[in-house]
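Now for chain A:
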Amino acid sequence: GEPKQGGILRMYHRDSPANASILEGATYSVNVPFMGVFNNLVIYDQHIAQNSPDTLRPELAESWSWSGDNKKLTFKLRQGVKWHDGKPFTSADVKCTFDLLMGKSQQKLRQNPRKAWYSEVDDVTPNGDFEISFNLKRPQPSLLAMLASGYTPIYPCHVSPADMRTHPIGTGPYKFVEFKANESIKLTRNPDYWKKGLPYLDGIEYTIIPNRSTAILAFVAGKFDMTFPTHITIPLLKDIKSQAPNAVCVVEPTNVSTNIIVNSSSPPFDNIDIRRAMSLALDRKAFVDILFEGQADIGGTMLPPPQGIWGMPKDKLQTIPGYGPDVNANREEAKKLMQKAGYGPDKHLAVKISTRNLAEYRDPAVILIDQLKSIYIDGELDVVETANWFPKVARKDYMLGLNLTGNSVDDPDQSFYENYSCGSERNYTNYCNKEIEKLFDVQSQEIDTNKRKQLVWDIDKKLQEDVARPIIFHARAGTCWQPYVKGITIMSNSSYNGFRYEDVWLDK
Partner candidate 1 sequence: MADTSDLVLEVKNLKTVFFTNSGLFKAVDDVSFTVKRGETLAIVGESGCGKSVTALSLMRLVPDPPGRIVGGSVALEGTDLLALSEAEMRKIRGNRISMIFQEPMTSLNPVIRIGDQIVEAVRLHRNLSTREANDIAVEMLRLVRIPEPARRAREYPHQLSGGMRQRAMIAMALACRPALLIADEPTTALDVTIQAQILALILDLQKELGTGLVLITHDLGVVAQTAQRVIVMYAGRKVEEASVESLFAAPKHPYTRGLMASIPAVPAPGVAAQERLNEIPGTVPSLVRLPKGCAFAPRCKLAVKRCEAEYPPLTDWGGGHLAACWRAADVAEVA
Partner candidate 2 sequence: MTKALLEVTDLKKHYPVRAGVLRRQVGTVHSVDGVSFSLDAGETLGLVGESGCGKSTVARSVLRLVEPTSGQIRLDGEDITHLSKTALRPHRRAMQIVFQDPFASLNPRMTAGDIVGEPIAVHGLATGQALEARVAKLFEQVGLRPDQMRNFPHQFSGGQRQRICIARALALEPRLIVCDEPVSALDVSIQAQVINLLIDLQKQHGFSYLFIAHDLAVVAHISHRVAVMYLGRIVEIADKDELFRNPRHPYTQALLASVPSANPLAKKLAPLVDGDVPSPVNPPPGCAFHTRCRFAMERCKTERPVLMGDGHQVACLLNEGTGRPAQLP
Partner candidate 3 sequence: MFAYLVRRLFLMLVTLFGISIVIFFLLRIVPGNIVDILFAAAGYVDPADKVDLEKQLGIDQPLVVQYLHWIGGLLHGDLGYSYVSEKPALQEILPRIPITARLAGLALLFSASIGIPLGVISAVKQGSRIDYALRVMSLSGLSLPSFWLGLLVLTASVAMFGQMPIFNPNPQSFGEAFATYCIPAMVVGFRSSALTMRITRSSMLEVLRQDYIRTARAKGASDAAVNYHHALKNAILPVITVIGIEAAFLIGGLIVTETVFNIPGVARFLVEAIRWRDYPIVQNLVMFIAVVVVFANFIVDMLYAVFDPRIRYTD
């Protein structure tokens, strides 16, 4: 029916975000509640599940255009937009935002996790109040993908980054009211929103409930209109369905891959044979069956199709060692490799598998250990507190690590450069292959999407064959809402987008 005005959308939040500043955040815990406070220059269409170059929509920018050499991207900005504190929005704000992100401004973000996204951007120059250009070092068509991410809101120039952490000001449909750590987050309708008539809701309230069972019980009991997005595991989904049969639930990939980081700089995994054997021994289907009751995807680095845009097609995928359907054959081969390396039924290889102390990490690790048993590897789980995990990984103080890699946009540039380029901070394994690195640049500059796909598939395949960072699976998760909640779309290839909620309404 026709959207109705009014009502407060009540959701629970899975945990208390560190602060309210999306630019500094690196988890969708910040992203979800505060995306509605802001606007981007461009954004993926919030009602199309798959984020793709075809679904880019203007937002604070009215339009954009590339220069002939594809090295300059110019945006025409919307006029008459006001910040929540009443100040007008201009190109200066955009410049400020990107200077901040590129680390060029006086004021600094406390953390700047996505600085690398703009490594090809030379500078950002305003032309008058309502036009702005990004000058690139080389063509990078996927820059738009980054700009359209939920992680790229435009910040006001006149509010300091520190204030943005505690009281964010944006141009978006909802105004920030309060954020009580561990308790609640409240947003209220922005009556002066530049999109006339929006938003429909009077506000959004998040109650922070870290204990999953309590949260879900509360949803079932009708205390909430919606669960935290992509927070419901597959087993729990059944539970919700059985208790609240009317609830609408969707399951989508989160574009988070579960992978193994291998410390190839010290024994035993400096031996490529053992690395190969390990990747051959993986029974990916078993992981998916156990953890997702079959509802997760097997793929390479890029999220597999159809939800993923860049993932390898199935037939190509199966040509990669270890991805073949015959697990036993793979394991036989793996055993041979192990024997070659000097291990066998009488001489097992003892391995420590480190991972974070969170169920999403621990559970696959438990299965991994079980599977490695079949190729003479005795795994022992080493559970690490969150605070110590990255320092430990950075010190290379591990043999195998079970890791989750979240891709904030479904784009190879983000994924490849971040995780596989030599010297990248997030390339935990220090995998470094100069030839592949050249290919990264080639695909990045390719304008033609189809050609680029071919390039990406080849790269992806090569990465898997190198056992750079064996991907086990791409997770999926569920989101549920009460039937009267309308206008929600869960993105199918990104869990960092789709929370603007400006045209969500309650049919009550």
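Criterion: a residue touches a chain if its C-beta (ideal position, glycine included) is under 8 Å from a C-beta of that chain, and two chains touch if they have at least 3 such contacts; residues count from 1.
In picking the candidates, the idea was that all candidates are chains of the complex that A comes from, given by their letters.
Note that the structure is predicted; figures quoted are calculated from it, not measured.
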Touching candidate for chain A, same complex, options 1, 2 or 3: 3
Of chain A, residues touching candidate 3 in the complex: 16, 18-19, 25-27, 108, 110-113, 162, 165-166, 179-183, 207, 209-211, 213-215, 217-218, 220-223, 243, 385-391, 394, 405-406, 425-426
